[in-house]
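One chain of protein is taken out of this complex; the other chains stay put.
Chains here go by letter, A and B, matching the order in which they are written, and residues are numbered from 1 within each.
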Amino acid sequence: MKKIILGLILFLLVAFLPLGYNIYTGKKAYIPVIKAPEDKKECVENVFIMRKRHNIVLEKWRDASVRHGIKKYVSLNGTYKISLTGTCLGCHSDKTQFCDRCHDYAGVKPRCWDCHNIPDKVAEK
Amino acid sequence: MKIILPFFTVVLIACLVYGGTRYLEGHILFGIIVPYICFALAIVGFVVKIVKWAVSPVPFNITTVCGQQKSLNFLRHSPIESPASRCGVFFRMLFEVLFFRSLLRNEKVELYGKERRLIYGSDRYLWIFAILFHWSMLIILLRHLKLFLEPIPYWIIMLQNLDGIFQSHIPPVYISNVLVSIGLVFLFLRRLKRRVMYISLPSDFFVLFLIGGVILSGMLLRYVYRADILLVKAFLFGLIYLNPVPYTGFGTMFYIHLCFISVLIAYLPYSKLMHMAGVFLSPTRNLRNDSRARRHINPWDYPVKEHTYEEWEEEFKDALKEADIPLDSENKG
Partner (left out) sequence: MEKPDEMKKAIDLTPKKGDWMTPEVELKKGTYCYGAPLKHQKYLELPNQREWQPHDVDWKLPENWKDIILDGMAKLLKKNRAFKLFMDICVRCGACADKCHFFIGSGDPKNMPVVRAELLRSVYRRYFTIHGRILGKLAGARDLTVDVLKEWFYYFYQCTECRRCSVFCPYGIDTCEITMMARELLNLVGCNIQWVVEPASNCFRTGNHLGVPPHAFKETLGFALDEIRDLTGINVEAPINKKGAEVLFIAPSADYFASPHWYTLLGYLMLFHEIGLDYTWSAYASEGGNFGLFHSAELAKRLNAKIYAEAKRLKVKWILGGECGHMWRVIHQYMDTFNGPADFLEVPVSPVTGTKFEHAKSTKMIHIAEFTADLIRHNKLNLDKSRNDNWKITFHDSCNPARSMGLLEEPRYIIKNTCNHFYEMPENTIREKTFCCGSGAGLGADENLEMRLKGGMPRAMAVKYVKEKYGVNMLACMCAIDKAALPPLLDYWVSGVDVCGVHELVGNALVMKGEKKRETNLRGEPIKGDSKDTK
């Protein structure tokens, strides 16, 4: 009986662990905010597509550029040069302020930087 | 009937959510009210069920022994299959809960050939697919913790990366997603076998379809109808800190996924799914086989009518005398 109660309490503790955890870390109301570049109005696609599917767009870019040698991307917003460092980072210049904030929050680890240099780090060197 | 009815119940749930959120502005109902009610039902139901089990005592030590008892020191005792110590019980339960030890023993019996010979064969398919299914479910559950924790602990990221180690697509296909589907499909197909079908109830299929619905909607949410994961996490934080914000930005698939999970957890305490908690309490597994070394107490034990020696001697006095068996009553006198 004692053991069962103990087990039950343990279960409830685990079930409600997230509640305490976020309070402990002080992030219970945290929502990442990213700054859109002030001088540009639109990204390569409109913002709804970019929020959910930028990973897929980037995958397409990679395949197009690296595997097929295509260097131009045409969308409703215009024509863009396919380049992570050039085009993307051209506007969103700060990786930690832009990419990482959301990726950390969502627990996503993109593998962009396996090959690409992080501009700041290059600069530091 | 056993299959069709539960199937359409699950489809109906999906349709309700679809219709509700598409046409009737049901975001609050399906995004907030239903999850709250279901979560409450789940927690209360779970606790009540466990307490109900707990208040009934275990009157006798009824261990099912599966190995040599601890008796003479020159005979090799089987410490886990016939545990005589707490440690033995711990490992027995560990193997039972984590690795389905008893199911691993499974074998099948057939009457073979013209002679109808009785033969035994190992039958571990159920074990393999049950392991695949349950472990994948656990990993998926742990992965989903990232939606409830901020900052996300490193081990969850590690687990997720390991799970998605085959980076064939973006987003990566999780191994656990594939395996859980395989496991579930097998468990479903197995139920169609005549003998298992005979013992199956509609609720057995309902659970399968419901979990299938959770898995399918979850995968669609990841690979096809993508949800904005930032909003999802923020929304869930709102839910768990009782500060729900009715977003309307999610696609229908998100609400379907959320409602399937809600129904599943609400249904859990009232269904056979309670085996996940019950297995810990099973008296044939969690007791020591030491009932001759340590007295097991029955809390409701009561005196019963016995036939005492004195009564017996009185009844058989003549017979005892005839047989020259000494009598208590005469020796005393």
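Throughout what follows, a residue touches a chain if its C-beta (ideal position, glycine included) is under 8 Å from a C-beta of that chain, and two chains touch if they have at least 3 such contacts.
Note that the structure is a prediction, hence the values are computed from the model and not measured.
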Partners of the unshown chain among those that are drawn: B
Footprint left on subunit B by the chain that the document does not show: 2, 5, 49, 52-72, 74-76, 78, 81-82, 84, 96, 100, 102-103, 105-111, 116-118, 120, 126, 130, 194-196, 198-204, 270-272, 274-275, 278-279, 281-285, 289-298, 300-301, 304-309, 312-313, 315-316, 319-320, 322-326, 328
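In this section, only the chains that are shown with their structure count from here on.
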Subunit B residues within the subunit A interface of the complex: 43, 46-47, 50-51, 53-54, 57, 145-146, 148-152, 156-157, 160-161, 167, 170-171, 226-230, 233-234, 237, 240-241, 277, 280-281
Interface residues, subunit A side, partner subunit B - complex: 1, 4-5, 7-8, 11-12, 15, 18-19, 21-22, 25, 27-32, 51-53, 55-56, 58-59, 102, 104-109, 111
